[in-house]
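Here it is, the structure in full.
Only one protein chain is missing from this complex, and each of the others stays in its spot.
The block that comes next holds chain A.
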Amino acid sequence: MTRLRPNQLCGGGVSQGPSQAVLGEGALGATRPLPASPSIFRQAQRGGEREPEEVENSEQLCRGGQELRCLIPPAPPLLLLLQRGHRHPPVSLCEWPRASPGFHHPGDSHIFLKASPQVSAGLGRGRMAAGVATWLPFARAAAVGWLPLAQQPLPPAPGVKASRGDEVLVVNVSGRRFETWKNTLDRYPDTLLGSSEKEFFYNADSGEYFFDRDPDMFRHVLNFYRTGRLHCPRQECIQAFDEELAFYGLVPELVGDCCLEEYRDRKKENAERLAEDEEAEQAGDGPTLPAGSSLRQRLWRAFENPHTSTAALVFYYVTGFFIAVSVIANVVETIPCRSPTRRPPREQPCGDRFPLAFFCMDTACVLIFTGEYLLRLFAAPSRCRFLRSVMSLIDVVAILPYYIGLFMPKNEDVSGAFVTLRVFRVFRIFKFSRHSQGLRILGYTLKSCASELGFLLFSLTMAIIIFATVMFYAEKGTNKTNFTSIPAAFWYTIVTMTTLGYGDMVPSTIAGKIFGSICSLSGVLVIALPVPVIVSNFSRIYHQNQRADKRRAQQKVRLARIRLAKSGTTNAFLQYKQNGSLEDSGGGEEQALCVRNRSAFEQQHHHLLHCLEKTTCHEFTDELTFSEALGAVSLGSRTSRSTSVSSQPVGAGSLLSSCCPRRAKRRAIRLANSTASVSRGSMQELDTLAGLRRSPAPQSRSSLNAKPHDSLDLTCDSRDFVAAIISIPTPPANTPDESQPSSPGGGGGGASSTLRNSSLGTPCLLPETVKISSL
């Protein structure tokens, strides 16, 4: 009985012999150590060996129940059988042939691309569809059918870990108990609930897994395990949903087809809104000029945001006024003025009657416009971009005719052209769009509806041509008809289709009248079609703008409230200190009195601050004391993005000039708001503030370090660093944000204790200060 000779499949002739276990022959090609997973899938895997029952790296995108899941089969024995002697070339999942009909799924290409080895490894998802897991034992069992065909013995099955059998797990999410089979959760071993990570949340006393998360959202997460499809809740905030997904280790791509569209839309909307917010922040409509800004930058800021300074505002209004004057002058100079001097009274346009006056006015306006344009050009951060922008083009068009007119010789030939040029002066009215947001929105709408407008135009043109032709031929026979040619009929068609009906051209034949009525009816139709699209576009953009404005306004209020809240708590520490309880010499009774309202946390916090004070030999203080001590003199209009509202304008307490008194050096370093602990739940906002605040910090830090000689100048800016934001667990009795954040230690003063990083000290102190401030 000869053994089966391994055929060419195995990659080469081998000797026969009953004793020769084919397995042992490495020459046969890739017989790999068992029970490792097949090599092809090794690339797609994360590299570790996996149990076959566990999920190999199959990219699962839950697109409906039985539909395609791009997935790598995890059953080694089956595959090794087929692969005996085969080594699959490193093939990314992108190249797999899609012969089977089940593959022809519209979204396939991007599914496969996603499942490329790098990506799947990066995603780390060994997801297998819920259903596939169920069928795996069946598929493996059916492999018995291959046995007689196998030319080599099949690899031994992987060791099965002692399965405890299925049991019901209890997952307690914020008090709501969910119970599910363990197998259900094990379907997705790459998630929190499917892996051993959930053991961290196991509560041995109650025998359940406790999660302190939103139970309503958890419902969706659990349903994903059960059904294999992740649905997006419609009434929940999309970001909250995302956070829950991130917590439970689910990728947002798992959202099922049914909810995917909406999910993406909402997410995009959200992202846009956040981007708008960020832009608005960075655009800096607050008084946030960083210190080292040049004249150019300040000028540009003044132009872009007139509200930042009075001068800018004045300039803004002046230019607006002159635009209006110029436009009115253009209009008025064409009004006929009776010239009384001549007999008989002859009417001539006012422009001819008072040419000098109008010329002077025109000159003045153009001078102002030119000056403005040149200033803008100078101040623009990117001159090329500025030159290409619409507004600058309008500016140029507004002033160019004047100059052209100046240099043009005053003879009759070109005066016609000259007159035409004067028409362009009316474009000055477009300069108003800098002053009016509504105009800008309109312009933007038209731009974004370009396709609809194009369609409108195209369909109108088609209709006009058709009807004009018809009308022309219908009216051809009539005597003394107005419809002398098809282009002449265009006018009639347009007037009729837009339901104007001037009546200067009317059809006289019956056929003409019939077609004319059809024309007017269809005109209504054609025009009515694209208009709603444009209208909805406009409405959307307009509302977006309104929302942005509202948000900006609210942001200011929010910030103000936060500052108030912070000031309240920072006062706590200072109050506490003032009561002398930190001093060792404090009497016991006084101490007891002052301690009355402080929680353990606050005590520890204050102790920490006290340690810091002792470390640096400097003390925390509030703004008033600080400014008093310095005898501060405001240094111009340098403002800082202060996170704390000072009761006085910023200039008052904060800025140092070179006239810093020497004695002030001793109270040198005021640290930033390290005591910015908020007692009312505005922690989140503070965090975001902290994040926001980080951005100017490096800049100023670098400028600090870069110019030690200007230290007094620069660093004396009142730049606030949010050094440390410590969260206080809000006591249950706390009221929400809106309540007046009265400091727990007693009525906090109105003044906030902004701790400023103005190093009054010598330059060598600078690095230190910076370091400290960046706690």
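Here, a residue touches a chain if its C-beta (ideal position, glycine included) is under 8 Å from a C-beta of that chain, and two chains touch if they have at least 3 such contacts; residues count from 1.
Methods note: contacts and distances are computed from a predicted model.
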item	value
"Cardiotrophin-like cytokine factor 1", "serine C-palmitoyltransferase", "Potassium voltage-gated channel interacting protein 1" or "thioredoxin-disulfide reductase (NADPH)" - which is the UniProt name of the missing chain	"Potassium voltage-gated channel interacting protein 1"
Omitted-chain contact residue, chosen from A:Leu154, A:Leu222, A:Ile464 or A:Ile541	A:Leu154
Sites on chain A contacted by the missing partner chain, in the whole complex	1, 4-5, 7-9, 11, 29-30, 65-73, 75, 77, 82-83, 85-89, 91, 95-97, 99-103, 129-157, 160, 165-166, 181, 183, 226, 524-525, 528-529, 531-532
